[in-house]
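The other protein chains are all here in position, but one chain of the complex has been omitted.
Every chain is named by a letter (A and B) in the order it is written, and numbering of its residues begins at 1.
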Amino acid sequence: MLTEKKFNLIIVIGIFAFSLIGYVMNEPYFITLATKIVILGIAGCALNLILGFGGMVSFGHAMFFGIGSYVAAISAFHSMNGDSIDLIFFNFNGSNQMLFNWFLAVIFSMFFALVVGSISIRTSGVYFIMITLAFAQMTYYFSIGWTKYGGEDGLSTYVRNDLFSINTMLPLNFFIICFACLCVVGFILNWIINSNFGNFLKGCKENEEKMISLGLNPYTLKLTAFVISGAITGLAGALYVDLNRFVSPTSLSWQTSGELIVLVILGGSARLFGPLVGAIVFILLEQFIGEVTENWQFWLGLILVLIVLYFPKGVSGLFIKD
Amino acid sequence: MSLQLFIEQLLNGIQFGFMLFLMSAGLTLIFGVMGLINLAHGSFFMIGAFSASFVAGLTGNFFLAILASLILPALIGIMVEFSVIRKLYERDHLDQVLATFALILIFSEATRYIFGAFPLFLDIPNLLQGNILLPGEIVYSKYRLIIIIIGLFIALGLYFLINRTLLGIQIKAGQNDRQMIRVLGINISRLYTIVFAMGAALAGLAGALIGAIQSVEVGMGEPVLILAFVVIVIGGIGSIKGALIGALLIGVLDTMARLFLPIFFELIMETSQALSLGSSLASMSAYVLMALVLIFRPTGLFGKK
Partner (left out) sequence: MFKKSISTLIVFLLAISYVYADKVKVGMITTLSGGGSGLGIDIRDGFALAVKDEPNIEIISGDDQRKPDIAVQLADKMIQSDKVDIITGIVWSNLAMAVVPAVVNQGKFYLSPNAGPSLLAGKKCHKNYFNIAWQNDNLHEAAGGYASSAGFKNSFIIAPNYPAGKDALTGYKRYFKGSIENEVYTKLGQTDYAAEIAKIRASNADSVYFFLPGGMGIAFIKQFSQAQVDLPLVGPAFSFDQGILKAVGKAALGVKNTSQWSKDIENVENEKFVKDFRSAYGRLPSLYASQGYDTGKIIVSAMANASIKNTDAFREALKNAPSQGFKSTRGKFSFSSNHHPIQDIYVREVIEENGTLTNKLISPGLKDHSNVYVDQCKM
């Protein structure tokens, strides 16, 4: 059994080592897998801020993931094609700079999180689950019909965006960029969870009445957490576009929201990096059972059921001592 | 649009609503009584359709097929309740979500393994093919009319069951206060098994009835499942009445939006854009309705505060 800090360190180093092994063995696909784990891990950890610590089960986080993806992809698309978007005050030419597109993705997903959150947080429990789903489904159907950016066919950006003078098309370079994002996000989330704000948020999950009697406003607290969570999920979405050089409405579908929740629960929702562990387990299982049998979904399902029944604290609960 | 056509479309909406109700009734019952979020409910829908298709192919008898669509899902439901679901009642909703999501994977892949990757055949009996002339010169499909009638019967049956029978009293007691049924000395685990099997059978029946006019294939349950969740949330979770009203609302709204939104947008914009925008908005209509209901009534129309 380990302390949570040591455990987190081992996980993060483990992911890095996994991609280095891929590099040394000349198996770039290992690096791609590690990158995918990191990106979905970021989204999962962001979801866990509101789900595990704030008690808000969002079944619509694909919305922020997808909006982040689409914003980054649309910006790159316009930059590549050289046609500009006519905004009333100026023409936006798009950009192929990662930092700028991340910034746009974060701003847009924050904005949507603010709107959706301010309506959804008035409900709770299953109703909260479903109202977040409702908003995500609306964006999903919108994106399917929006033919300007490909509709159901999705949008290709062909190459990855640029970051300084790094060659982002090399798998290891792109992995390191994503890994750096994960570290930054990890520090920020860790800081939030252990701050006063984080304690109040956990308090809201336990007992809202008590928070009100302390003179706090649970609505504002929860909304703030929701917006932060949406913003980070949007960042993960932007990274995912660069990984695949492509975005499609699938990113906005309820299946994606469901998978993010599965990552969180599988890894353990009480832990900062639980979802990252969930991403490791889920993606590796999917990969390796898929190599062995065509009916991999059956075995994956069976393993997931066993994990829920016998390891209620998720996979990370196996290793961490309280 | 003539009045006859309008009424026919209204009937279509109501019929779609009753289809949704068959699916939602079991879901809301299970949620209300056991507090269980059952994502695998769509799998029972699929199992019902597949067992009906299998039996119909074997015997050529639609009514035996319908019988199979009730019995087989109920039996599988009991097995699953015993082996997995039972351990989840005391757990967090989240654990239930993960476990029942995993069950979807298991059921879908097992079905595909047994029946192959192509859709199966299931047709309505000759007796119910074709149309019937309703008063007022309205032409309407016999089979769809039957679905409406079955839906009505099941709604009445559930009402009777819950308000007039011992089992119903126990179910209601369970919804209101889980401690109470223990105090009353009711065998809870038996009650839970019965309710779960009933929910599974209802979903299976819906699968067979709907499968006969749609496509019997792996994965057919999940889109319906999502809509069924929308229905029970609009109606208020645990309320059969809510599920009925929610289902009819969604059914009629969805049908009318599909018909009128494109026409409406054609008045104000160019045709091809209007068609596309209209049908996009129509796809969203159920979700827009749910969001609106929850904004004004955060626990649905008939949900408990």
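We adopt the following convention: contacts are C-beta pairs under 8 Å (C-beta built on N, C-alpha and C of every residue); 3 or more make two chains touch, one makes a residue touch a chain.
In this text the structure is predicted, and so the values were computed from the model without any measurement.
Chemist: In the full complex, which of B:44, B:143, B:192 or B:302 touches the chain missing from this view?
Modeler: Selected residue, touching the omitted chain: B:143.
Chemist: Could you tell which one of B:186, B:275 or B:288 touches the chain left off the display?
Modeler: Within the whole complex, the residue contacting the unshown chain is B:275.
Chemist: Using the document's definition of touch, tell me which of B:117, B:166, B:183 or B:268 contacts the absent chain.
Modeler: Only one listed residue reaches the unshown chain, and that is B:117.
Chemist: Taking the full complex into account, what residues of chain A touch the chain not shown?
Modeler: Touch set of chain A with respect to the missing chain: 27-30, 32, 36, 141, 144-145, 147, 150-154, 156, 158-159, 171, 240, 243-246, 248, 250-251, 290, 294-297.
Chemist: Tell me where the left-out chain touches chain B, residue by residue.
Modeler: Touch set of chain B with respect to the missing chain: 1-2, 5, 8-9, 12-13, 15-16, 19, 108-109, 112, 116-121, 123-124, 129-131, 139, 141, 143-144, 210, 213-220, 223, 255, 258-259, 262, 271, 275-276, 279-280, 282-283.
Criterion: only the chains that are shown with their structure count from here on.
Chemist: At what distance in angstrom does the C-alpha mean of chain B lie from that of chain A?
Modeler: Computed value for the inter-centroid distance: 32 Å.
Chemist: Going by the contact rule at the top, pick out the chain A residues touching chain B in the complex.
Modeler: Interface residues on chain A, with respect to chain B: 51, 57, 119, 122-127, 130-131, 133-135, 137-138, 141-142, 144-147, 254, 258, 261-262, 264-266, 269, 295, 297-298, 300-305, 307-309, 312.
Chemist: Which of the residues in chain B end up touching chain A in this complex?
Modeler: Those in contact with chain A are residues 31, 37, 84, 87-88, 91, 93-95, 97-99, 101-106, 108-110, 112-113, 226, 229-230, 233, 237, 276-277, 279-280, 283-284, 287-288, 290-291, 294-295, 298-300, 303.
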